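Every protein chain of the complex appears in place save one, which is left out.
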Amino acid sequence: MCLLIFRLKSSTWINMAGVRRFSKVGFVGLGNMGGHMARNILKKGYELTVFDIDKSAMSNLVKDGAKTASSITEMVKDVDVLISMLPSNQQVLDCYTGDNGILSSVKKNVLLIDSSTIDPFVSKEISIKAEKKEVKFIDSPVSGGINAARDGTLTFMVGGSNANFEAAKSILEAMGSRIVHCGDVGMGQAAKLCNNMLLAISMIGTAEIFNLGQRLGLKENVLNDIVNSSSGKCWSSELYNPVPGLLPDVPSSKNYEGGFSTLLMTKDLSLAQSAATRTDALIPLGSLAYQLYKMLNSHGLSQKDFSIIYQFIRGKC
Amino acid sequence: MCLLIFRLKSSTWINMAGVRRFSKVGFVGLGNMGGHMARNILKKGYELTVFDIDKSAMSNLVKDGAKTASSITEMVKDVDVLISMLPSNQQVLDCYTGDNGILSSVKKNVLLIDSSTIDPFVSKEISIKAEKKEVKFIDSPVSGGINAARDGTLTFMVGGSNANFEAAKSILEAMGSRIVHCGDVGMGQAAKLCNNMLLAISMIGTAEIFNLGQRLGLKENVLNDIVNSSSGKCWSSELYNPVPGLLPDVPSSKNYEGGFSTLLMTKDLSLAQSAATRTDALIPLGSLAYQLYKMLNSHGLSQKDFSIIYQFIRGKC
Amino acid sequence: MCLLIFRLKSSTWINMAGVRRFSKVGFVGLGNMGGHMARNILKKGYELTVFDIDKSAMSNLVKDGAKTASSITEMVKDVDVLISMLPSNQQVLDCYTGDNGILSSVKKNVLLIDSSTIDPFVSKEISIKAEKKEVKFIDSPVSGGINAARDGTLTFMVGGSNANFEAAKSILEAMGSRIVHCGDVGMGQAAKLCNNMLLAISMIGTAEIFNLGQRLGLKENVLNDIVNSSSGKCWSSELYNPVPGLLPDVPSSKNYEGGFSTLLMTKDLSLAQSAATRTDALIPLGSLAYQLYKMLNSHGLSQKDFSIIYQFIRGKC
Partner (left out) sequence: MCLLIFRLKSSTWINMAGVRRFSKVGFVGLGNMGGHMARNILKKGYELTVFDIDKSAMSNLVKDGAKTASSITEMVKDVDVLISMLPSNQQVLDCYTGDNGILSSVKKNVLLIDSSTIDPFVSKEISIKAEKKEVKFIDSPVSGGINAARDGTLTFMVGGSNANFEAAKSILEAMGSRIVHCGDVGMGQAAKLCNNMLLAISMIGTAEIFNLGQRLGLKENVLNDIVNSSSGKCWSSELYNPVPGLLPDVPSSKNYEGGFSTLLMTKDLSLAQSAATRTDALIPLGSLAYQLYKMLNSHGLSQKDFSIIYQFIRGKC
């Protein structure tokens, strides 16, 4: 790619499409997802400074060429763009708006990209505070899971202004293969929560009919053929079937290991529930899906892929 | 088609694939679906006798060349194959096992095909009684709705022995384009109920996320693009979206007219609920979907397409 | 009681209130409940013939003075009144309408009392067949559980004509302390199912708020005081609280042993669900309660008291 030629010239420069790009990148939150994402940024030749409260997480990245910061305040001083990948509303709030948080010391015009999955209203709250400091903020939650994070094929759902979306594109492309503009700040979160709520609902529905079918005497492969060529078809039935053995490479065929954990699905459903409560939106099935996944968590299944709902419904775990 | 040549030879004969076929066909139940189905049988050149308690329904078919019977008993005497298309468990039971029902006077070796959508346990009950009389019975509910019935492009989900399935194929092909063998008697019903329960669940889920997204500020077409290229994708979101205007030819874009009525969806969910109650199968979302569709029915929406759930969830009807 | 004097005179006679009474009693179904009930009939001095497919169950009653029959047909020949106490729709149907069932050989004018808890439509079906044979039939399910069965303090909810209700009163009083006339045949079942569905709902609700309260930091005894002096009060919160230790003698304080099993509650909810499906009645909470109790059953809790839902909701079992 000829992009490399351009990148040598200056630390902040114009890419071929005329959009501002960055070279000094900061990354906060080097967990299961963030670690892979940061590594992909390094691979694309960016200068990267990382921060995590867990020092061992940082040392892994140092081996790959990253610099470390001793605090968020320190990191923020010297980056053009900063990406965060944190587990909860509260941690994102602390990281951005806390006493020694990003917004306390960030320079003007830096682009802040929060890839955490959080409440869209929290994204908006941070965005308003960022704007007061003349700092750019977008929310940019991801889908695709750990494998896509490792392979740099994540989907980013971006909420923010057109200009900020365009500005963020190149750095996001270092980590993902699909960058979608969903609207203003918060809309990346909104899109992710909506998608995942429907995913949970159709997964549970798929689990229910495969169990019901079996009890009625219907063979699983027959039901599989019928549903997936009919109006019952959904991503869960066709590409991620929760019945062991119907598809070769899905978690259900590997003892429900890997994939998207029940814990993370519950978290997303909890965020969708909060968003719906706040906006008075009716979500009867979404609410019940949330309750069911909470049940799975409290019954020791939090680390299993969320398709384990099939076994729970059968009373097998 | 060269099949015509064969058909002239005898009333019961061997088709090209070596399977027994029929020429004297009986049809009971000439409603919205049955009328079209019977007409397609006539079009394929079969000799058809029809019966319905509504005489005007019969007279329409007479114009197209059908003979009428004055009773089920009379009709049954002189047919090789009989197809029924009736609205409820009770009517099917009466028609088959009632005092003057089909089984009271049917000849040995006739093939009985029930295309009604009913409880799989009722299909089995009839089948057991049919077997005692040495009569063949299959259940063969359809999907595709009125348009497919008219166009002869229905899908038939067949429950019965291999031999009976093979025997039924040719006559079913006169009415449908896809004939699927689902297993023993009752499994056609089981497959249909399972598919439609998942359809209802994913439709409601789709309605929920489009309403939630909108309330969060997400544009409908953006959510549409994201969901349908992600893990939330389902038939309802992609091909039958309940939001008016997203897809051109679906009921939601035509004031929820046509399509698959709320009343029929409720009926199928009621059958799924009964089947699940009987087999102790857990269907938390399926049960709630059933309750929600019952609610729509009792709020005057029974004749609308089942995607009207979107408007109900928004409080717009 | 002076009733004894009267009873000596004839096998069928008039009691003090002018109501026809019985001396030759038959009893079918000597399980956990039926055994105690039959014993109480003996204690009141009735001549009792018992039948059960489990011979050891019969031999227990023989020690107490009962005669045994070798079949239902044999028993039926020589009784004035017959009581059945069986576990399921199918067993009641077989017992009454099967080839060698009660109705196949019963004499005219015998009074048949079914105390099983079953589908009200099954009660009606039997009643119609009984009427054709000029036999009297009432449904008369009980509440109170095993202790009340043993102590003769059951409540009987009776469905049947006024005359049959009056006729049945004296024999029911031998087993229970409260005999309530609920309406025509089936209404005893209807009343029981309705009561128990509300019981299940309010029990789960009680479990939910005590768990929620605790997580919010509210002390259990404080919540107990408030709810039970406020509008949240229900039988489950006040007299059968599912939180261990709040009440001394309830199952929750005795490791959820004794009481009313999850299995039986699930059965009653299943009957309520069927009745609601059949009558198109909306039962959103009743349906979900049924699903939840099915879940408990399939997770190994079927023999625990139904207040164990509190521990399930907490993820403690």
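Per-chain residue numbering starts at 1, and chain names A, B and C are given in the order in which the chains are listed.
Note that contacts are C-beta pairs under 8 Å (C-beta built on N, C-alpha and C of every residue); 3 or more make two chains touch, one makes a residue touch a chain.
What you see is a predicted model, and the numbers here were worked out from it, not measured in a lab.
Undergrad: Taking the full complex into account, find the residue in A:153, A:229 or A:274 that is in contact with the omitted chain.
TA: Going through A:153, A:229 or A:274 one by one, A:274 is the residue touching the chain not shown.
Undergrad: Among A:34, A:101, A:232 or A:284, which residue is in contact with the omitted chain in the full complex?
TA: Of the candidates A:34, A:101, A:232 or A:284, A:284 is in touch with the missing chain.
Undergrad: Can you tell me which of C:140, C:237 or C:298 touches the chain that was removed from the display?
TA: The single option touching the absent chain is C:237.
Undergrad: Please output the residues of chain B touching the missing chain, sorted low to high.
TA: Chain B touches the chain not shown through residues 288, 295, 297-299, 314-315.
Undergrad: So which bits of chain C touch the chain we can't see?
TA: 120, 143, 155, 157, 180, 182-184, 186-187, 190-191, 193-199, 201-202, 204-206, 208-213, 215-219, 222-223, 225-227, 230-237, 240, 272, 275-276, 279-286, 288-289, 292, 313-315
Undergrad: Contacts of chain A with the missing chain: which residues?
TA: Residues of chain A in touch with the missing chain: 270, 273-274, 277, 280, 282-284, 287-288, 290-291, 294-295, 297-298.
Assume only the chains that are shown with their structure count from here on.
Undergrad: Tell me whether chain B and chain C, two copies of the same sequence, contact each other through the same residue numbers or different ones, using over half shared as the line for same.
TA: Same, since most residue numbers here occur in both copies.
Undergrad: Centre to centre, by mean C-alpha position, how many angstrom separate chain B and chain C?
TA: Here the centre of chain C sits 40 Å away from the centre of chain B.
Undergrad: Once you find the CA centre of chain A and the CA centre of chain C, what distance in Å lies between them?
TA: 54
Undergrad: Could you list the positions in chain B whose residues touch two or more of the other chains?
TA: 280, 282-284, 288 - these are the residues of chain B that touch more than one other chain.
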